[in-house]
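Below is one structure. I have some questions about it.
Of the protein chains in this complex, all but one are displayed in their positions.
Labels run A, B and C following the written order; every chain starts at residue 1.
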Amino acid sequence: MCRWIAYAGPEIYLEDLLFHQEYSIVRQSLNARESVFTTNGDGFGVAWYSKRTAPGLFKDILPAWNDTNLRSLAAQIQTRMFFAHVRASTGTAVTRTNCHPFTWKNWAFMHNGKIGDWHLCRKDMEALISPEFYPMRQGTTDSEALFLVALSLGLAQDPKKAIQDTLRHALRLMDRHKAREPLRVSLAVTNGAEIWAFRYSSDQQSPSLYAGAPTTRALEQGDHHIHTIASEPTDTDPSRWFKVAEATGLHWTPSALQDFAIAL
Amino acid sequence: MCRWIAYAGPEIYLEDLLFHQEYSIVRQSLNARESVFTTNGDGFGVAWYSKRTAPGLFKDILPAWNDTNLRSLAAQIQTRMFFAHVRASTGTAVTRTNCHPFTWKNWAFMHNGKIGDWHLCRKDMEALISPEFYPMRQGTTDSEALFLVALSLGLAQDPKKAIQDTLRHALRLMDRHKAREPLRVSLAVTNGAEIWAFRYSSDQQSPSLYAGAPTTRALEQGDHHIHTIASEPTDTDPSRWFKVAEATGLHWTPSALQDFAIAL
Amino acid sequence: MCRWIAYAGPEIYLEDLLFHQEYSIVRQSLNARESVFTTNGDGFGVAWYSKRTAPGLFKDILPAWNDTNLRSLAAQIQTRMFFAHVRASTGTAVTRTNCHPFTWKNWAFMHNGKIGDWHLCRKDMEALISPEFYPMRQGTTDSEALFLVALSLGLAQDPKKAIQDTLRHALRLMDRHKAREPLRVSLAVTNGAEIWAFRYSSDQQSPSLYAGAPTTRALEQGDHHIHTIASEPTDTDPSRWFKVAEATGLHWTPSALQDFAIAL
Partner (left out) sequence: MCRWIAYAGPEIYLEDLLFHQEYSIVRQSLNARESVFTTNGDGFGVAWYSKRTAPGLFKDILPAWNDTNLRSLAAQIQTRMFFAHVRASTGTAVTRTNCHPFTWKNWAFMHNGKIGDWHLCRKDMEALISPEFYPMRQGTTDSEALFLVALSLGLAQDPKKAIQDTLRHALRLMDRHKAREPLRVSLAVTNGAEIWAFRYSSDQQSPSLYAGAPTTRALEQGDHHIHTIASEPTDTDPSRWFKVAEATGLHWTPSALQDFAIAL
């Protein structure tokens, strides 16, 4: 299990959310409050959008809480959209290639959760990755596989449909291999302009997911829209966050935040 | 603050104590029970004695809990004496050179605690390192400085005296620089044959220290002597561990375990 | 391209061959003489056999030439058989999981070379890994895939046949995907008792491979048998090494070293 945060809105420094919050994602790496794993020290990653089409990507296998590079970069990089993730491995190796987010062209993806009995389902799941995307497989996580299967199923054309189709495939393979563990998913994907987030599980125990408006430089200037989707609130003000319901997705665009039912 | 364990006795595999304990040091790296810091994920180290005079030394900056090298080495290496340490940095950098144990010839040293207001005292403390040992300074911790000052003050001739002289110097420098933080020390040093451990603080709040007889392959064969000194018990059987008192040292030899008062 | 060395014989310290040779593998990591890549700094690994059935395994992504852990371990570990490898990535990520050797139970495997146009052949090659061995896939190299396909094809029963069958599959897939790059292979595999080495390529330009008797503690005691198979000689005495011919394999047992033709 892991923790993640997605931001989209006025340009801010990465540090506004990664560090300058009472319960920032970096603090969550050492001490998460709503996760099965309180320590998320098996690497981290940030994908941020700047002037280029493709996001920047910075990942490392050290814990986020004492990484000097992350601290310095977060103080320099300004961005209108970023994904950040701290990892607690559930069995796969601690390598940069297993750290989130995963990217392709202008797309980024991150995930907290797991495909039940991944070791049983893995071969069939990876076989669903099309020859076009197969060479992009860098690691061995179920998360990266979800992203590559979704890309193979048309993520770039219809993210909402592709992710749901992918989860349907995962459930089918879990069924085929008689997996005893549930599917639990809390994931986000972006094309650099819009964000789609999904909270779903096969046992109604999805990982926590929230949307909210924590204090940042930008928000201090009067913009109180919801710009943040995250595993857990980054502050202690409950009036500024709402919990995303089970089997529910969010679609963030510059003009609106809409929820939708996930039907698999 | 950190956690450590020292073993001396019949030859065992490193994994007997590093992994195969309910509250092993590796488990303590993720979840310590008697430490200010529950997570000790800023690197680790092991020094073990085999056929050679000098100990082997293996250190890394990754958390111990998921390190594949540590797990494999611990399953292969047999030893009659070892020191192991998991680190929670109190400000100095996360580098291998700041990981414990520190070694010199047949000697090894590790520490949990701190010299109060180290940033103020550091220059004067490092000046106490003799020209002979100064080039061995690899990192920036107060711990390594304690070891090198002790070596400069005759550790190899009289460990008990050299460590106490070193702590006296530390207290004097803290006083000179009007340090507000206390001195807190829980350390162990060995020449490969005997172990000296010290629990001391200037405010009667020394880090926890225990000696005991946890279950290992060797102990299963009928040897119930105390072979282990550690920050905290590695199992839940209170009958097999005793707590070392404030301002008290232990001297382990193959034939006896003696305690002594620390008088500074 | 990479460099590797395999040793089997009287017990020696790892450092005898890893460090104490004029052109040791660690020196080759910085300056190989018979390789396309003179620098092999993208990680390293050692698998060694001690008292346990499974070998110890130590890998890291730093260059071998300045790794303090490798130096210390090599001075402590005694072994009658080991595989060591320094890596120059030909495109796949620099992660521990992509470092050689790869192991399974009592088996170890390492490789220098490549499957031509690996990005084209990868999906089909990985599909040849049986469900039993598929969950062991930790990285993304063609080398690890060769090992897992060979295991799937009965490596543990008949190594000579399984490796050749695997190479045949690789050639067939390269053909199917119209690969323009050649297959070039210099690999070694062991069950902890015997070693099989293979030098082969589809264009008669196999990576260099030698067998020889460099000076070690053991050999100093009068044993002049050939105990070493390596990418290149570790010293400058040509009388002590012979070059393995194209399309030739070696089979080392405690009693003999036999060569055999590779016929695909």
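Everything below uses one rule, namely that a residue touches a chain if its C-beta (ideal position, glycine included) is under 8 Å from a C-beta of that chain, and two chains touch if they have at least 3 such contacts.
Predicted model only: the values in this text are computed from it and were never measured.
Participant: Which one, C:93, C:120, C:185 or C:244, makes contact with the chain that was left out?
Facilitator: Checking the options C:93, C:120, C:185 or C:244, the one contacting the hidden chain is C:93.
Participant: Could you tell me which of A:36, A:75, A:127 or A:156 touches the chain that is not displayed?
Facilitator: Selected residue, touching the omitted chain: A:75.
Participant: I'm checking contacts with the chain that's been left out. Which of B:134, B:242 or B:260 qualifies?
Facilitator: B:134
Participant: Since one chain has been left out of the picture, which residues of chain B touch it in the full complex?
Facilitator: Missing-chain contacts on chain B: residues 93, 95-97, 119-120, 122-123, 126-127, 129, 131, 134-135, 137-140.
Participant: Considering the whole complex, not just the chains shown, which residues of chain C touch the missing one?
Facilitator: Where chain C meets the chain not shown: residues 30-31, 39, 41-42, 61-63, 65-66, 68, 89, 93-94.
Participant: State which residues belonging to chain A touch the missing partner chain.
Facilitator: 48, 50-52, 54, 56-60, 68-69, 72-73, 75-78, 96
Criterion: only the chains that are shown with their structure count from here on.
Participant: Report the inter-chain centroid distance for chain A and chain B in whole angstrom, where each centroid is the mean of the CA atoms.
Facilitator: For chain A versus chain B, the centre distance works out to 40 Å.
Participant: Which residue numbers or ranges of chain C touch two or more of the other chains?
Facilitator: 96
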